[in-house]
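Quick one: this structure, given as structure tokens, is what I'll be asking you about.
For this view, one protein chain was removed and the others were kept in their places.
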Amino acid sequence: MNVTVIYDSYYGSTKAMAAEVAAGASSVAGAAVRCLSVDEASRDDLEWADGIALGCPTHMGSIAWQMKRFIDEEFAALWQSHVLVGKAGTVFTTGGAGGAGGTELTQIALLSNLAQHGMILVTHPHNMPGFRPDGMAWGATWATGRGDRPPTQRQIDSARSQGQRLAEVAGKLMA
Amino acid sequence: MNVTVIYDSYYGSTKAMAAEVAAGASSVAGAAVRCLSVDEASRDDLEWADGIALGCPTHMGSIAWQMKRFIDEEFAALWQSHVLVGKAGTVFTTGGAGGAGGTELTQIALLSNLAQHGMILVTHPHNMPGFRPDGMAWGATWATGRGDRPPTQRQIDSARSQGQRLAEVAGKLMA
Amino acid sequence: MNVTVIYDSYYGSTKAMAAEVAAGASSVAGAAVRCLSVDEASRDDLEWADGIALGCPTHMGSIAWQMKRFIDEEFAALWQSHVLVGKAGTVFTTGGAGGAGGTELTQIALLSNLAQHGMILVTHPHNMPGFRPDGMAWGATWATGRGDRPPTQRQIDSARSQGQRLAEVAGKLMA
Partner (left out) sequence: MNVTVIYDSYYGSTKAMAAEVAAGASSVAGAAVRCLSVDEASRDDLEWADGIALGCPTHMGSIAWQMKRFIDEEFAALWQSHVLVGKAGTVFTTGGAGGAGGTELTQIALLSNLAQHGMILVTHPHNMPGFRPDGMAWGATWATGRGDRPPTQRQIDSARSQGQRLAEVAGKLMA
């Protein structure tokens, strides 16, 4: 099964997080994985995928505009074709302070786009490795400051476990 | 596979909608379906299920308290056991005016509970029968007034298609 | 001007937080303050107030049902009378983990009720005393565990500053 991880990154933290999500997905047998920034990815990477993970920082209390532009341009172009309906999707975020105002709204904005496309949403279960203390139920989140805090092992685990879970669910849904 | 539909109803509209969701689930081969009010259902009906649908009215801009009490008492009792992790879930709502303020927040509050339990969220694709004009991407919604408007055929179709979809996804995830 | 603080509390943390919000409101010249649990308060306390603060825990990713019942019964009874339109309102929350999944949705559910009544929403500015690390922009939040963590001075400051701000804005709006 194919998994595409798409991220927008400002200080580099979300890029690092995306790499861990991709590594988790790659650990599933039979998974082919693409990990791309919003500047590299296109609608072709969305069509190719059986599972899609979206990640970005929280800016001013909601989704970073660069990710939203990607959604409004590339995702939107596929809306009428219904090609994403029934595929698996999941989301992850970074923010200056873990869980501070806006983090949850950013995750819900990302999920809203996946819902608009009729996708199946893979959440972040609280019994997954590394869930605490940075886990949110909608998706993993890293409190990253200004990119000057390297991720902890628990943060790495939370991102990897979510990527693995996405690939597993995508595999089941396409079977 | 087993599907439990749980509803809270005030004027009777959400009960009627739940019956259609249940009918849609029952149309899938191999499905056993329970359709229960929040007063009839218990945590046992949650454990039994492979797929769970939750529906309630929007009151004062968010989830009706009777449904929230069911969640805080019955769902919460299962949280530490992780028995719901990985099961399929979906939500539906009614409201005086379709899509007016609070409908979307009610659906997200219901989904937030499913996410807290690590469930897989089945959305309401825009190419499903009856999606328009009452469809919302998170889940079907009926504009029902004070229960004095009988559902239209499109509304019935939207609820049924969502129930059918929940059962199909639950079946794939447990396979 | 009159301020009513209404809380729902499980382990006692939200009750303690409400007392600090009330203390902050009382510090404003000319303020008369009531601080009541959802079991003690009624629609009369809402009508009496020029400013209303609502606070509750986050349970299963959204608003605690006891607070929602108060809203659905007491606030809802005033909806058609428009008596709350234009009054000031603010919200505060507690949760096991600060800012974890659901805290923001709980605050927004409380705000949605205030919005349904046409109230003016007083947020929690990031330059207020004690904002960090528990502040959220929608309203103060305390990470309280199971009530076994006494509030820090910063948490106390954040709740007090929000209560003071509510009273000040309520005074301006009624002038």
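Note that the chains take the letters A, B and C in the order they are written out, and that residue 1 is the start of every chain.
Keep in mind that, in the parts below, a residue touches a chain if its C-beta (ideal position, glycine included) is under 8 Å from a C-beta of that chain, and two chains touch if they have at least 3 such contacts.
Note that the structure is a prediction, hence the values are computed from the model and not measured.
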Residue, one of C:V5, C:A22 or C:I108, that touches the chain absent here: C:I108
Residue of A:I6, A:A41 or A:A64 in touch with the missing chain, whole complex considered: A:A64
Selected from A:T4, A:T94 or A:Q116 as touching the chain missing from the view: A:Q116
Missing-partner contacts on chain B, residue numbers: 61, 97-105, 132-133, 135-138
In chain C, positions touching the absent partner: 79, 82, 85-86, 108, 112, 114-128, 137-138, 169, 172-173, 175
Chain A, residues in touch with the chain not shown (by the definition above): 59-65, 68-69, 71-72, 75-76, 79, 101-102, 105, 108-109, 112-113, 115-116
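The criterion applied here is as follows: only the chains that are shown with their structure count from here on.
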Whole-Å gap between the CA centroids of chain B and chain C: 30
Inter-chain centre distance, chain A versus chain B - centres from mean C-alpha coordinates, in Å: 25
Of all residues in chain B, the ones touching two or more other chains: 79, 108, 112, 115-116
